[in-house]
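One structure, as structure tokens, below. Some questions next.
Here the complex is missing one protein chain, while the rest keep their positions.
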Amino acid sequence: MFAFIVSRLLQALPVMFTVSLISFAMFAYVGDPVVIMLGQDFTEAQRQQLIRDLGLDQPFFMQFATFLGNAVQGEFGLSYRLSRPVAELIAERAPATLELAFTAAFIALAVGVPMGVYTGLYRYSWLSRVFLTFSLIGVSLPTFLIGILLILTFSVWLGWLPSFGRGEVTRIGWWTTGFLTWSGIKALVLPAITLGLFQLTLIMRLVRSEMLEVLRTDYIKFARARGLSNRAVHFGHALKNTLVPVITIAGLQLGGIIAFAIVTETVFQWPGMGLLFIQSVGAADIPVMAAYLMLIALVFVTINLVVDLLYYAVDPRLRIGRGRGH
Amino acid sequence: MRAFFDSDLWWSFTRSPVTVISAVTAIVCIAGAVFAPWLAPHNPFDLASLQLLDAFKPPAWSAQGDPTYLLGTDDQGRDVLSAIMYGARVSLLVGFAAVAFSTLLGVTLGLLAGYLGGKVDALLMRIADIQLTFPGILVALLVDGIVRAALPRDVHDQIAVFVVIFAIGISNWPQFARTVRGSTLVERNKEYVQAARVIGLSPARIMVSHVLPNVMSPVLVIATLSLGFAILAEATLSFLGVGVPPTQPSLGTLIRIGNDFLFSGEWWITIFPGVALIVMVLSVNLLGDWLRDALNPKLR
Partner (left out) sequence: MSLLQVRNLRVEFPTRRGTLVALDDVSFDIAPGEVLGVVGESGAGKSMTGAAIIGLLEPPGRIAGGEILLEGRRIDNLPYERMRRIRGREIGAIFQDPLTTLNPLYTVGRQLVETMLTHLPIGPAEARERAIGWLEMVGIPAARERIDSYPHEFSGGMRQRVVIALALCAEPKLIVADEPTTALDVSIQAQVIALLKRLAREKGTAMMLVTHDMGVIAETADRVAVMYAGRIAEIGPVREVVKRANHPYSQGLMASIPPLDRRVERLAQIEGAMPRLSAIPKGCAYNPRCPRVFDRCRRERPDLMPAGATLAACWLYAPASGEGHAP
């Protein structure tokens, strides 16, 4: 178990290293941070001073090492656009994005898995056909259009739900949450559905195809031949075997939620990290982009690790070392 | 041509009504976009013909509709239908160009990795793996952002379309590279390549002429499925305001512009370009799905 985690961590390292190299290269070579930070009027002395302060006179590896050291401490310098520490900006926006992403992931799994199981078990029922048609449209609809359609229907025409912002938020330490107020929850509904819908349809299709695959296997036939109840066969034996591939792909898909959050946050003016990122791209605000890149990489690496661990927990064949097979 | 109509491919095509409908839809979309200057009822970029009095006309069939503007007009009195046709032109141009770029890049790198093996192979595949960890749209956004930051503003505005093509193309090459590399590895160890080496022919040349035909069908499938992705990625970037410039609006740009008027009730300015986008992407995706099943390469 321990060796397993260590080997997975070692695999994650090159990813993080590459991403930080890209981030650093952005810092060091894209645009001239000195000019950007000083603005129009500055003296040569001021320029030299800033170059020294930023460590830009150091050799490449020293600069990279400093960058890595700072990055580990969450230190990414000042935003060019807002002149505030990047870490502070991100910490401010993180709760909004995380609450949105988790709600969306929850919707995608809580609705997608049962729908996938249903359509796998009852392939030919009319409800399965409805689900499948719905999923086909779901994969082809771009996230921002789903958002626009939902806003048009529920905000503009019906006037039921707000179309932008987080509503009233409650502050708990440095975290701000929208879960505790009615207006916060109402504001969360449309963005979370928008963000979750695409993943929901993907997870549903995935669970369905895995379910169909597993139901054809001999051990399911044998489980039926042993007279086990439908419930035991479908949920105990079939569903558990679909979990292995489903966990892997669903895990990676959930990572996609973070990426699509950028789009959803733009549509709904949701004050999260994605909106911050897209504004930074528009304004060529390198420090924020670099920090966001590293953060996203960290999230993906973590998700991959969790996926591997779950995989390990579900599938005994991976637990090498205790087998006495001959 | 005869051979094509006798082939299994054509047979499976005619057997699937959904595929036939998608193919017809895709052809209509592409023709409408390519021939927009001749087919469109108005020229949305001819400033002289724009009448601000005609702004915000709802679609022709509603009470205040004007029959000259079938799908209504936008805030500047531009005909929405014509804008969609011109916009689809940009969307398709970017889509096709991006796919062509990633195909070229992916196939070349795949051949190189498979043929050279060793460190080049390890490095290229490692990069592909790392890139595949992240969703394509995120990679496209990042590349676009970096290029934006690296170029001075005025230069950037001039070549924005190419930046978008580059960004989307880059985000999609690993799929092609992996498939081509796999086939190349198989071919490389076959005897005729060894034999070619012995008699002094350039094995690289033989590889290209033998491996490429073998990977044509999977590459075609990936390219078709990528086209849907590329069109959506362009629309997303443009919707986010970091795609093509507003002077050459694509469907995504139109949706972004129309989005501002959603609340004042002018829904048609954003919904119709949206519908056009969905129809286009859906038909391309269905074609791709069919092609994948019909050619049945070992793809998922």
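Per-chain numbering from 1; labels A and B assigned in written order.
Here, a contact is a pair of C-beta atoms (placed from the backbone, for glycine too) under 8 Å apart; a residue touches a chain by one contact, two chains touch by 3 or more.
These figures come from a predicted structure and were not determined experimentally.
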I'd like to know which visible chains would be in contact with the absent chain if the whole complex were considered. A
Out of A:159, A:173 or A:227, which is the one that touches the chain we can't see? A:227
With respect to the chain omitted from the figure, which of A:17, A:102, A:219 or A:235 is a touching residue? A:219
Residues from subunit A at the interface with the omitted partner, ascending: 217-219, 221-230, 232, 236-237, 240-241, 314-317, 323-326
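The definition used in the following text is that only the chains that are shown with their structure count from here on.
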Please compute the C-alpha centroid of subunit A, do the same for subunit B, then give the distance between them in whole Å. 25
Could you pull out which subunit A residues touch subunit B in their complex? 14-15, 18-19, 26, 29-31, 136-137, 139-145, 148-149, 151-152, 155-156, 163, 252, 255-256, 259-260, 262-263, 266-267, 278, 280-282, 284, 286, 289, 293, 296-297, 300-301, 304
What does subunit B use to touch subunit A in their complex? 126-127, 130, 133-135, 137-138, 141-142, 144-146, 148-150, 228, 232, 235-236, 239-242, 255, 259, 262-263, 265, 267, 270-271, 274, 277-278, 281-282, 285
